[in-house]
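Removed from the display is one protein chain of the complex; every other protein chain stays in position.
What follows is chain A.
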Amino acid sequence: MNTVYFDNNATTRVDPAVLAAMLPYFSELYGNPSSMHTFGGQVGRAVREAREQVARLIGATPEEIVFTSCGTEGDNTAIRAALAAQPEKKHIITTRVEHPAVLSLSQHLEKNGYELTLLGVDDKGRMNLEELREAIRKDTAIVSIMFANNETGTIFPVAEAAAICKERGVPFHTDAVQAVGKLAIDVRELPVDYLVLSGHKLHAPKGIGALYVRRGAAYRPFLRGGHQERGRRGGTENVPAIIGLGMACNLAAANMAEENTRVRALRDRLEQGLLAAIPDAIVNGDPTNRLPNTTNISFKYVEGEAILLLLDQLGVCASSGSACTSGSLEPSHVLRAMGVPFTYAHGSIRFSLSRFNTQEEVDHVVRELPRVIARLREMSPFRAGSEAEAALGKPACACQGCGS
């Protein structure tokens, strides 16, 4: 069996058409888009086209697009731009389940003179708009709410949240890295000031992203330097990657329907197949309002890293919110914010599909994973109704983090 790649929220395969579009810009067309000569000028034209392609996918104008080196840079640039433009305002609102690109920046800012309000989510990972309304203050400088969560796929009510902020005159940023290409997004109908996307989540290469800045929204460059990007981001453009991102946005528009039909059907087949075959498994996240490609399933009594490594033996790539894979000692901040019990959080596996996946691959995983789980459960001292599990109820453990 070849590699079964079900980790598309981590990164995606570069579409062959994207690669083909990029290649000439490594070899023959190596000019600098800022140059005065025709040789560079033709590259400048290609960059302009790519900007139009990116803008078109989200309903923006090309002038509203700033190319960045990644999603993280886009998030950092947008938030810092809003803060720098309103130095007297010292309050930031975001959610507990943001990607670290937003969350760790916010926490850093909190240590440096800002007040931070982290909005919670319910057990399905959903935010409460009322809570947002109440959190907004006179000195709120920015509200940042992700479009869709990378771990669970839960989609946030960005249009409503942005409307609330607009009404109150507070700039609004959304990290749409997981949503662009999977969901139809049109900034003409979405009152956001800043929106961030990242190439490698939609079959463009890693290390390229784009920041949408609504015309009229406050802006300060994060990278100061040359006059590239109309002075909004210094640094000679990563031309091949920009060309690739443009092509990927074109393809995304063309394939959006497939993402929401065929890919969604594959995801559902995988999820239902696994839930039917494996007892004590639950889906994390909002079952209805969810990215079409993502399912996050917790298998009780077993640990995520062990599952991943056994899946790896079978050529299957996925990821986990378990402590052992997060590089920290605690399970994913997203699952914890949702109040998923630690007993489930440690055994969570995220499968994220793409249009390159097939039904055969789904069936392979549905066939093999039950054996993997059974094997690990056999090894585990815990099982349904076991004494050990009953003992969990007792406050034997002083670990407050355990939640037991």
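By definition in this document, contacts are C-beta pairs under 8 Å (C-beta built on N, C-alpha and C of every residue); 3 or more make two chains touch, one makes a residue touch a chain; residues count from 1.
As a working rule, contacts and distances are computed from a predicted model.
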item: Undepicted complex member, UniProt protein name, chosen from "Nitrogen fixation protein NifU", "ABC transporter permease", "STAS domain-containing protein" or "Urease accessory protein UreF"; value: "Nitrogen fixation protein NifU"
item: Among A:Lys89, A:His203 or A:His346, residue touching the chain not depicted; value: A:His346
item: From A:Thr12, A:Thr174, A:Ser322 or A:Ser354, residue that would touch the chain that is not displayed; value: A:Ser322
item: Positions on chain A where the hidden chain makes contact; value: 301-306, 309-310, 313, 322-325, 327-331, 341-343, 346, 378-382, 388-389, 392, 396-404
